[in-house]
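Missing here: one protein chain of the complex. Every other protein chain is in place.
Entry: chain A
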């Protein structure tokens, strides 16, 4: 089996896929964003609780491939507690990583997310990995409009 494949399906990714963190719903006063990848049918429902410009809580539900669900699980872990501004900054660092660009690994603790680096070698799968992050960006944007 090719080593690229092993880079894609890292143990930590499969762990997040099988045992997703922050899966489920949040109570009232939350923003809910439904996002899907229209070409493949992956769907994510992201729930965000934004208080005083901070993401106080994040949970998700959905169906999709290992990469999209593992990325959603990691994303909710990473943005919890961040200011909206920082969460968006984080998203863009993640996009840089997905595009195979040099990315800033000092501003935030990337943690498990670094395991997703291998996705950049699989252009057809980048959209899977960014789905939850796009949902988060949309969610905090929506919050600002209210």
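A few notes on this one:
Throughout what follows, a residue touches a chain if its C-beta (ideal position, glycine included) is under 8 Å from a C-beta of that chain, and two chains touch if they have at least 3 such contacts; residues count from 1.
Here, contacts and distances are computed from a predicted model.
Only one of "Thiamine biosynthesis protein ThiS", "Cysteine desulfurase", "Sarcosine oxidase subunit delta" or "ABC transporter permease" fits the UniProt record of the hidden chain, and that name is "Cysteine desulfurase". The residue from A:45, A:66, A:83 or A:117 that touches the chain not shown here is A:66.
Chain A meets the missing chain through residues 1-2, 4-5, 8-9, 11, 14, 18, 39-43, 63-68, 122, 124-125, 128.
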